[in-house]
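Quick one: structure below, then a few questions.
Left out: one protein chain. Kept in place: all the others.
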Amino acid sequence: MGNTFGHLFRITTWGESHGGAVGVVVDGCPPRLALAEADIQAELDRRRPGQSRITTQRQEEDVCHILSGVFAGQTLGTPISILVWNTDAKPQHYAPFQHLYRPSHADYAYDAKYGIRNWQGGGRASARETIGRVAAGAIAKKLLREQCGTEIVAYVKQIHKIYADVDPTTVTQEQVEANIVRCPDPACAEEMIGHIEWARRQGDSLGGVVEVVARQAPAGLGVPVFDKLEADLAKALMSLPASKGFEIGSGFAGTALTGSEHNDPYEMRHGQVHTRTNNSGGIQGGISIGEPLLMRVAFKPTATIAQAQETVTDQGEAAILEAKGRHDPCVLPRAVPMVEAMVALVLADHYLRQRGQCGT
Amino acid sequence: MGNTFGHLFRITTWGESHGGAVGVVVDGCPPRLALAEADIQAELDRRRPGQSRITTQRQEEDVCHILSGVFAGQTLGTPISILVWNTDAKPQHYAPFQHLYRPSHADYAYDAKYGIRNWQGGGRASARETIGRVAAGAIAKKLLREQCGTEIVAYVKQIHKIYADVDPTTVTQEQVEANIVRCPDPACAEEMIGHIEWARRQGDSLGGVVEVVARQAPAGLGVPVFDKLEADLAKALMSLPASKGFEIGSGFAGTALTGSEHNDPYEMRHGQVHTRTNNSGGIQGGISIGEPLLMRVAFKPTATIAQAQETVTDQGEAAILEAKGRHDPCVLPRAVPMVEAMVALVLADHYLRQRGQCGT
Amino acid sequence: MGNTFGHLFRITTWGESHGGAVGVVVDGCPPRLALAEADIQAELDRRRPGQSRITTQRQEEDVCHILSGVFAGQTLGTPISILVWNTDAKPQHYAPFQHLYRPSHADYAYDAKYGIRNWQGGGRASARETIGRVAAGAIAKKLLREQCGTEIVAYVKQIHKIYADVDPTTVTQEQVEANIVRCPDPACAEEMIGHIEWARRQGDSLGGVVEVVARQAPAGLGVPVFDKLEADLAKALMSLPASKGFEIGSGFAGTALTGSEHNDPYEMRHGQVHTRTNNSGGIQGGISIGEPLLMRVAFKPTATIAQAQETVTDQGEAAILEAKGRHDPCVLPRAVPMVEAMVALVLADHYLRQRGQCGT
Partner (left out) sequence: MGNTFGHLFRITTWGESHGGAVGVVVDGCPPRLALAEADIQAELDRRRPGQSRITTQRQEEDVCHILSGVFAGQTLGTPISILVWNTDAKPQHYAPFQHLYRPSHADYAYDAKYGIRNWQGGGRASARETIGRVAAGAIAKKLLREQCGTEIVAYVKQIHKIYADVDPTTVTQEQVEANIVRCPDPACAEEMIGHIEWARRQGDSLGGVVEVVARQAPAGLGVPVFDKLEADLAKALMSLPASKGFEIGSGFAGTALTGSEHNDPYEMRHGQVHTRTNNSGGIQGGISIGEPLLMRVAFKPTATIAQAQETVTDQGEAAILEAKGRHDPCVLPRAVPMVEAMVALVLADHYLRQRGQCGT
């Protein structure tokens, strides 16, 4: 069941990087939502490889096909099956790694778990697996936008040691998409791009932080105790490849404040209860309160690097790995739509759950 | 379904802080595990209020009763129901807050979600809810220890701006329990205790970081894609009250490394594949590899403080809140057994899931 | 997870017949439903042993206690925990069966599965387990009645070879409760009672059929494909102890009709689409259409009988079993509230699921 996510708005993804195709089944989407392949393709294009000089040079167009669940331009309420063919798989690139465990990749872990792995690519651990998430997330986003007015914007907040300055309450997707690194701080973006190009030339890679804000999410989403909204968001985002940390609101930095500094005082604005500050990140007691949801996700530097590395073979012999594959020197720019998708999936699911239990 | 956690080793908790009782039902525990109330009580005693001068002065003995699922000292494989009566509830303490939203508490959130709340205490948002988790976690811990040799140790790593120095590969529970702040760095522990007492005198509160290590966890736990082991651990730990951040292995700090610095080279030790470093935190591709699982959780400063605070009433009028309740000036020492419990619950569940799918 | 039922309106039962107590946790109930212990007790009284001369002579009052989830007479939206103490357990009655497998009981099955069993009673296979279902069902019934006007009435349709004549479209609970066998056909009821008393005198037992109708259930409940409404109803009712068969609408008898005889023609009545006949039993394509839901459940004769029976010991030796326990010579009268409860649980869950996905 590890490939299914959500309770009412529920997705199941499938596909290896080098099998025939990858895809997703979206079950539980409300009926009569206008939906076309173009809605999904727009998000896939933000995710696809080869979109700029700082991403992998793999060239996959990742054209989506809706195979079920939509009729005459509207969702039917039945499962929406979306498929993307694998077109640029080059399994021969992976032949040298058939018996070698690439450091900080999933090769050894899969062998330890399953006793078998598809060594012709990353298998389910490939970033290609995220196509299904982004496709399903496009539907969730549309649902939230049309029925709740919710707007989800993610962006690169940090690359290696370069930190951007962004106001999450006003940042727009246009600002994010204005440059190839997806950082809405233009000066900082330039620096980041240069640094990523430097890393690629070194045969090395970089990590960083993606920040995401969801504005106009309804109050009342999330369920005590285990399905607190931040818990489900944490799971969603920590399930993305290469993520190593998650925080909401004040996060780790909030531990350096006292309670009197950290608490968010309530006040009335426009006849509505609001908090003056937002250290809570829009969630209290596991339930959204109508303030912007604000989170950050740490991504490690890409495990695939061109430099030689020590490792062992699947027979337990020491070996040297020299990778030749096409890869991203920094996953952050392409992670932006993935982060948005996962946030949308959690919110859509909790929106339907809240409507189910509480009728609103 | 928000009160149920796990798939095969599955728990359901119930109970408000000021209803009759709190409890948990553990479903799916393997049969024939030796189990007595004493196994559970030992962990509850580490969690209970009033255990030291730096915790809340609420005095609740939190005596557990096993009502089903155990026969002649062994688990039956059927649901284990555990109940703890509420004995020191003082609802009159909460009367002043009946119509006041306490800042950074769940009061307003519950009203927004349910249109009703039990104002005589924290309801499900009370730390008292964690009794069920800790009780169930005691069973999970015992299962893992007896069947896998797994050892889970959590400890206070940071309080406010005081950082401890601890070696996660060797730290023992005895070292953790050696002082009331549960920090195994003795000098640092003294400083932390003094700082917590200072905060209490100020009518203020402090947050910090709990670190947790699981040693000898089997390789192969965790399922791609959504139920990656770190994703389920993140959800588990972010579902604890007051948690604001989660990281595994190198976490947020890892974003300041390059790939060549961050990757964990493989090597053979004692005839077994190991990694030389552990930036991965024991998980690769969402699957445990047999290295120590290492995580950190950020807890915000306790929301209940004695200082006066601005807020609004449930009628939307500005008001001043002056709390009189008994509370922890710092939740970290009592959070230690909660963190261990949640980690144990995730590992026990994935241990059974792995045995189910892969037979080992 | 075998002890949890439902997705949004979700219950978890626990308890052996001879442990300390039995109970249920109801998670996901909508908030602000008026609820008191009396609502639940009324249904438990219909289920409890010793209520008449044709039921078991065990005397258990089965007093329910609500331990959480209700505040000031209303549901909170949080888990409702209900507990009933075991008061009349007589484990010594079961000592002779410690090593004997009672025919057509679960003894051998539990040993084969778990390698252990609570031989002091029926364990989870005891009819006592159904207390939790009936208690939770009382809440589901109230929810459906208040929010949808749904009325669920079950009754004894057949005992052994005695068949009652009942009109499901008009039968009332008052008619059902008018006699101790719960058969609303008075003449037939008399005959059934006499026959049950005869069976008891023979040291034997009888089975039969319970029929249940749900009137005014909303249209649109049930989800293609696997969670068809009749599929979930079948599971619910086949999970009751001693049930051996389920049918809906025309059921098995419908196989003797041709399609032109069996199809239900549509017609308009009171401005609403209706079917002229109801061979479908109120469900088409897995989805309720607003017609009465009509089902039947077959219950085998009680496995506990006083006559001597051949069996084997847990060491594989031939043996003769002579039961002395107190038991029902016919479970049907007490099964009536259980059947109503299970139908209510399925409908309540699908009602919330439909509201979640489709907003109505």
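Note that the chains are named A, B and C in the order they appear, and that numbering of residues resets to 1 at the start of each chain.
Definition applied: contacts are C-beta pairs under 8 Å (C-beta built on N, C-alpha and C of every residue); 3 or more make two chains touch, one makes a residue touch a chain.
As the structure is a prediction and not an experimental result, all values here were calculated from the model.
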Seminar exercise, completed: Of C:52, C:87 or C:307, the residue that touches the missing chain is C:307
Problem set entry | Contacting the left-out chain in the complete assembly, out of A:51, A:68, A:147 or A:313 | A:68
For this session: Could you list which residues of chain B touch the chain missing from the display?
Result: 7-8, 28-31, 77-78, 224, 352-353, 355-359
For this session: Name every residue on chain A in touch with the hidden partner chain.
Result: 1-4, 7-8, 10, 12-16, 19-23, 25, 27-28, 31-32, 65-71, 74, 76-81, 83, 113-118, 120, 123-124
Exercise. List the chain C residues touching the unshown chain?
Worked result: 1-5, 7, 13, 101, 103-106, 108-110, 112-115, 124-125, 129, 158, 160-161, 199, 202-209, 219-228, 230-239, 241, 243-252, 254-268, 271, 273, 275-276, 279-281, 283-290, 298-305, 307, 309-312, 316, 318, 354, 358
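By definition in this document, only the chains that are shown with their structure count from here on.
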Problem set entry | Cα-centroid distance, chain B relative to chain C, in whole angstrom | 39
Exercise. If you average the CA atoms of chain A and of chain C, how far apart do the two points sit, in angstrom?
Worked result: 45
For this session: Give me the residues of chain A that touch two or more other chains.
Result: 7, 224, 358
